[in-house]
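Below is one structure, written out as structure tokens; the observations come after it.
For this view, one protein chain was removed and the others were kept in their places.
Chain nomenclature is as follows: A and B, assigned in order of appearance, with residue numbering initiated at 1 for each chain independently.
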Amino acid sequence: MNTTTIPYTKTEPPEGYSAPGLFATTLDRVVGMARKNSLWPLPFATSCCGIEFMATMGANYDLGRFGAERLSFSPRQADLLMVMGTIAKKMAPVIQQVYIQMAEPRWVLAVGACASSGGIFDTYSVLQGIDRVVPVDVYVPGCPPRPEQILAGFMKIQEMVADEPLRRRYSPEYREMLAGYGIV
Amino acid sequence: MDNVYITDRLKKTFTHDILETDAGGDMLTVIVTAPVIAEVIRFLKEEPDLGFVFLTDLCGIHYPDRGLPLGVVYHLHNLGENIRIRVKTFVTLADPRVPSVTGLFSTANWMERETYDFYGILFEGHPNLKRILNVEYLDFFPLRKEYPLEDPTREDKQDRHFGR
Partner (left out) sequence: MEDNTRYTTLNLGPTHPATHGIFQNVLTMDGEKIIDAEQTIGYIHRAFEKIAERRPFYQVTTLTDRLNYCSSPINNIGWHMTVEKLLGVKTPRRVDYMRIILMELARIVDHLICNSVIGVDSGALTGFTYVFQERERVYEIYEEVSGARLTTNMGRIGGFERDFTPAAIRKIREFLDHIPKVFREFEKLLMRNRIFMDRTIGVGPISADRALNYGFTGPNLRAAGVDYDVRVMNPYSSYDDFNFIIPVGTHGDTYDRFCVRQQEVWESLKLVRNALENLPEGPFHADVPQFYLPPKEEVYAKMEALIWHFKIVMGEIEVPAGEVYHAVEGANGELGFYLVSDGGRTPYRLHFRRPGFIYYQAYPEMIRGGVLSDAILTMSSMNVIAGELDA
């Protein structure tokens, strides 16, 4: 009989004190764990990377098992802005508007070379990376990135979500960074 | 109907406005003067024995070294007999006006807007001649040869890394 053990990593509970019927940890770790497993993405798909995202949502690569089954096209109800594809200068104000409409806490994932830095389109009409208009948390390179790479980027976002302190969004450094983008 | 016949018909009707014809390439290419271009296209479309009813393509071109640098190239197609023809016209930079063919072919609407956006050729008689692909506040015509490909105001990429 041919048995193979598939290696997998057990999900570790956050650090804390555990006793029968009791588990004590800090609030931000619990909230982080809840948030990371239920991120609602906003797929801002503009071009070819959008088709690879559709493949990632499909049954083969399944983004749904990370808790991101419910895509939100309304920014007010989304946590994660996934920008997939080239953003032209004409589109830049639109993406900033969408980012402003999202409620805190919000994260941004730049998928693909065009969203990260303009990609192969070093031209007069293409924005050389969306970090010129919105703050970006994770960049996924590739043209287009394979679905596995998009999932790896998503998992990095999940790590960031899990480790985020609760008061980060009210801190002066964060406010200053947003002001640098013109977002008040 | 072959290229010789079409050339004859055009030359008989438009005489000195047909500047050049060339049947040596992949299709008959005719160069006409700018003011009559809409008439030539109408002639090619509506004459019953010519019947070029399909406008395949309309684009611009820029030859900075020539006397008439800006050009518009039309590709027409006779679907019944499967014959294609290329018609070109050239204008100066100072007065880049070309009559529009939007009345003949509705498809020329956006094609002419794109040519205006890229080259600055003004199509007289166009219902809505404004920029279509670039941002509205762009103040130059990007596909002309004197403009660079890259955005001149960008500060994050150093030209020496890109061989420029």
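As a working rule, contacts are C-beta pairs under 8 Å (C-beta built on N, C-alpha and C of every residue); 3 or more make two chains touch, one makes a residue touch a chain.
This one's a predicted model, so the numbers in the text were calculated from it and none came from an experiment.
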- line: Per the whole complex, from A:31, A:98 or A:160 the residue touching the absent chain is A:98
Query: Pick from A:34, A:120, A:166 or A:179: which residue touches the chain that isn't shown?
result: A:120
Task: Just name the one of B:6, B:30 or B:55 that touches the chain not displayed here.
output: B:55
Query: What residue numbers in subunit A mark contact with the hidden partner chain?
result: 44, 46-48, 51-52, 54-55, 58-60, 73, 85-88, 90-91, 94, 98, 120-121, 123-126, 143-144, 146
Statement: It is residues of subunit B that touch the chain not shown, namely 25-27, 29, 53-57, 59, 61-62, 73, 75, 79, 82, 84, 86, 105-107, 109-111, 114, 118, 131-135, 142-143, 149
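Methods note: only the chains that are shown with their structure count from here on.
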- line: In whole angstrom, the CA-centroid distance of subunit A from subunit B equals 46
- request: Provide the residue numbers of subunit B that touch subunit A in the complex, in ascending order.
  value: 133-135, 142, 147-152, 154, 156-157, 162
Query: Any idea which subunit A residues touch subunit B in the complex?
result: 89-90, 122-125, 128-129
